[in-house]
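So, chain A:
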Amino acid sequence: MQKPIATLRSATGISTGKLAVWWVLASEIVIFGGLLCSYLMHRLGHPEFGDYAAHTNTTLGACNTFVLLTSSYFAVRAHFEAEHGRGPQAAKWLMATIGGALMFLCIKSYEWTHEIREGFTITRNAFWSFYYCAAGLHACHVIGGAIIMGIIAADAAKNRELQRVELVGIYWHFVDVVWIFLFPLLYIAK
Partner candidate 1 sequence: MKTRFAPALFTRSQSHVVACLTSLVLFCVLFCVLFCGACSVAGSAAPTPAGAELFQLCAQCHGPEAGGNRPVNAPSIAGLPQWYLEAQLKKFKSGGRGMHFDDLSGMQMRPMAMSLANDKEISAIAEYVSKLAPTKPATQLTDGDATRGQALFVTCSACHGADAAGMEAMKAPPLNHASDWYLFASLGKFKAGVRGTNPADTSGALMRPMALTLPNEQAMKDVIAYIMTLKK
Partner candidate 2 sequence: MAQPAEEHGHSHEGHDHAHGDDHAHGDHGAGHGGHHEEGFVKKYLWSCDHKMIAKQYMFTGMFMGIIGGFFSYAFRMQMAYPGHNVPGFGVVSPNEYNALITNHGTIMIFWLAMPVLIAAFGNFLIPLMLGCDDMVFPRINRLSYQIFLLSALVLIASWFVPGGGFGGAWTAYPPLSAKAQYNLTPLGSTLWVIAVALEFVAFLLGGINFVTTAMNSRAPGMKMFDIPMVVWMIVIASILFMGSVGPLVAGAVMLVFDQTVGTGFFDPVRGGDPILWQHLFWFFGHPEVYVVLLPAVGIVAEIITVFSRKKLFAYRTVLYTAFGTGILSFFVWAHHQFIAGIDPRMANVFTATTVLISIPIAEMMFVYVATLYGGSIRLTTPMLWALAFIAEFMIGGVTGIFLGASGSDIYFHDTYFVLAHFHYTFVPIAVIAVFAGFTYWFPKMFGKMMNETLGKIHFWGTILPFNGVFIPLFITGMGGDHRRIYNYQNFPELATQELANLRQFATVSLLILLAFQFVFFINLIISLLNGKAAGNNPWRANTLEWTTVSPPPHGNFAQLPTCYRGPYEYSVPGREEDFWPQDQAT
């Protein structure tokens, strides 16, 4: 499938792909924004949420923040390599980013298993419902991002579609930023 001419035009001066990624992020921001606003309204109306939040594992949450930030750094490196046309290197850095994503998911599932075992399931109360819902939606984005990065890395290794490395990087930073909002709201605000 060849690209139509439309895709190659750039009246704004920004490449079409990048423009589209920004629009994707804009709509994602509203989705997470809606969810977090709902959570905040509940949080402000229910002081007892603080007690529930005490049962979350802040250490592991902080660990995960660190893991995600590191993987974001790897994504920056991948972009740097791609800019200079070094596809295979970019692919390697992307694989490292995927590694970060997997580590994040592992820690997350360990955390959740523990919490569920202690009886803090999604149906326990509104706090835990929000906790699993928001973190779960975020985790879906992590999984989706990892899969997309895998595909792009496979292309990049053959020096194809290198501009996409930057695009997935932008997306990955967004996923990171969402977590940076989630972490204090769900873990720290006690």
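Rule of thumb we're sticking to: contacts are C-beta pairs under 8 Å (C-beta built on N, C-alpha and C of every residue); 3 or more make two chains touch, one makes a residue touch a chain; residues count from 1.
For anyone wondering why these and not others, all candidates are chains of the complex that A comes from, given by their letters.
Predicted model only: the values in this text are computed from it and were never measured.
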Quiz item: Which numbered candidate, 1 or 2, lies in contact with chain A within the complex?
Solution: 2
Quiz prompt | Interfacial residue positions of chain A with respect to candidate 2 in the complex | solution = 1-12, 14, 16, 19-20, 23-24, 26-35, 37-38, 41-42, 45-46, 122-123, 125-127, 129-130, 133, 137
